[in-house]
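Note that one protein chain of the assembly has been removed; the remaining protein chains are unaltered in position.
Per-chain numbering from 1; labels A, B and C assigned in written order.
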């Protein structure tokens, strides 16, 4: 029997309804390059959720592609991004932003979140032509650490950005977690109102592939399809993105899948808490960072796949466990059982 | 009843066996970013066909993406490509190559094909540091005009390139047409032997999406996954490319689909010839360029979609008709019938 | 005795008054990076000549640097230049424009000059996101072939550009020749009125080094010093450019030097015409392209340096002879004497 993986939320294929849509429409002849009926309909479905008639939607195939095109399409050559030091564009995109010519200025932050107070010194320091001009603030919600910006925090950042002539961009690779989170409960309309652009992650929420980039400013939308084409993102077979996102946004499937992942994470967290386990970060998303004895981690690794995130102290380490739209409750129960059995032997 | 389209070879979804593979493996948990079992197996299947143990295979999501990454990954900043004036990188990729910093030097050629004699003056002219240094020769086989390089022509170009320290790269968006063409009959092993890199087009030959880049030199392969990641091409959901290409190369499906498109084009061409129609280009691939009276074209447009390629003379124009893996014989018969009926009225 | 060179117009140092200015102000402490008093004054002197209160002036160190910064500072990533096939940016700048990410679309033209009729097909062809978007028209005046745009031609191109939302940029490496040319008699104010940006070449008109970029649109001027700095053009020792251009524009020295070069070229041309020599191009600038027997060229090469431009026919070739601010009349007289002596022996 192969191991169950909690390594990521993109290990399985796609929600079966997406595959069914591919089958149902397989022999329909459609226009290429994102101008098929499904893509147009998918973008309409998403736009209807945004309550912002200025917003435009673009379907892309992956997250780094989305970030680099979104950012490079609006910045002028001397302009730079501000990102948390742990931001995906700063750490895990192989210099994709720099490869388009733009510096990423990083800010130290313990929980992966930016605040106006953290941004302000960067803006102040960069005051003349000998330094880059910070123009875009990048956040991810939830962050790479599983922490979440509340609606108030989002508005606070957005207002700060507007007052300082900064663009506000949100990487929404796991944005669904902020929508189903009962205390956060952000809506797509909130993102359309309180960011200049953001993306709705499909890859990590049950899509076959792809992300939906939403741009809320007309100057940023200008000639966007040219940018997509130039960077290799305008697929002749755009229909596969269209059918994927049409299915995800037809009947609330997107939220259902995010909610399932969230429920599984909650079940996992509660189970671990009940066993006395502590956490590296207080995350209420589908990323959980429990701290376990190293010997216990070794034992669990026999049946489960996950990342050992960071050593903590006294022979303990934090691990990262990710649940997804495809996680089965019994897999979590089995994991909790194994922890329960292993823990007494470890201390 | 909607029109039948001969506009392109990527209007439908994917061969049903690909969809079945997606279904069969949907809930298998796999590693991301192209390290899933299917991608590894797909690359192995392709490599086995290459008869070149130095070759490496990479799966990408689209053609422009493949061209720009392949080319930018090997050229140094001052190096340039040589392309036919009609080459895809020169005309239809929105400056994607230039966006990575490299000039595309173009050569006039009537049939879309390069020869050493056409390349030589470009090489000679670019002799010092005030001009770019031509380093890579780009061809597509078949070309954008449906013409084809024979094995001898390929070898002739390859030898010229080696003698002149030029890299030889072949855009194989429709490479299948050169494999099933009875007089050309190029094999993937030929391409692995007589190019430095080429790609096997999936998009235009029945894939759900994607192309397989083959690189035959170790210096060109070096750190290729970094290039993919940096340009946004390394998809977490790489499994969809893996299953697609695994299916295409498991049992000769790739050639079967190319062969079907070729048969349909032959049927179409023979039918038109029998009706006395002439052609703009002598193409024996799945792109056909018949010359028809404009009034006839207008009539045909009622039931069929296709591109009007270029006006010719005396109220005639060339149209481009493309067949594909999904083209049905009866659609062509119906088209031929319509031509037969329309032609007498037009002259 | 070393040969006299007619190879170029930048072989000598600088007009002595420039050297004197360097000496006179050598120990004055000045601000760096182009904010010294001389640079400010030089820009003012030039601005006063422009009769366009929207124009701004920037001092740069060389022509390729000026072209690449001017062009890259205004184009968005998917935008391209249109240039004559013989344009300096297309042929002799080692892909500097492409290195900033932008395609140069070239137009065949026999005399090195563009017209609206030549530009129109390029604009029409580039109509969707699969092709670059032509945004800037590049000309040089005089051209690389010594031909000249008249004021009417300049206006005609400028009007066409405005009507088609194109930027109009003029490479003025030898712009002085168009100012002193009695029939052309373009003024800097003309250029400020009928281009969006242009540069006033110093390198080829007696400067120690440098060019003065003039930008006539505020959107193009925006953050220009950032662009200069980022591309390595903002010199701490900007004072040397300041003193150079202050001297050139204080008392009409710039025109005096251009005029001298022009007179020398006229003297040379008239002398050759009197000897029955024909010319490859009808140039009335400081570049002359006489056609001479190859044996005569060989003989002349013993005492003079010049480029053999192109073989013509019947054992004749065109040579390029360039005069400059520093050319002495007696050198030309000696050259004409040598031609006179050599010609009879050659035919």
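The rule we apply is simple: contacts are C-beta pairs under 8 Å (C-beta built on N, C-alpha and C of every residue); 3 or more make two chains touch, one makes a residue touch a chain.
What you see is a predicted model; the values in this text were computed from it and never measured.
Among A:52, A:91 or A:150, only A:91 touches the chain that is left out of the view. Screening C:69, C:166, C:192 or C:248 against the full complex identifies C:69 as the residue touching the chain left out. Only one residue from B:3, B:162 or B:223 touches the chain missing from this view: B:223. When the omitted chain is restored, the residue from C:4, C:139 or C:248 that touches it is C:4.
Although one chain is not displayed, its contacts with chain C can still be listed: residues 2, 4-5, 8, 10-14, 16, 19, 22-23, 25-32, 61-66, 68-69, 93-96, 99, 203-204, 207-210, 226, 229-237, 239-240, 305, 326.
Seen from chain A, the chain kept out of the figure touches residues 77-78, 80, 91-95, 98-104, 129-132. Residues of chain B that touch the chain left out of the display are 33, 72-73, 76-78, 100-101, 129-130, 132-133, 223, 225-230, 234.
Following the convention adopted for this analysis, only the chains that are shown with their structure count from here on.
Our note on geometry: chain A versus chain B, Cα centroid distance of 34 Å, whole angstroms.
Centre-to-centre separation between chain B and chain C, using Cα means, comes to 43 Å. For the pair chain A and chain C, the distance between C-alpha centroids works out to 52 Å. Across the assembly, chain C contributes residues 77-78, 100-101, 129-130, 132 that each touch 2 or more other chains.
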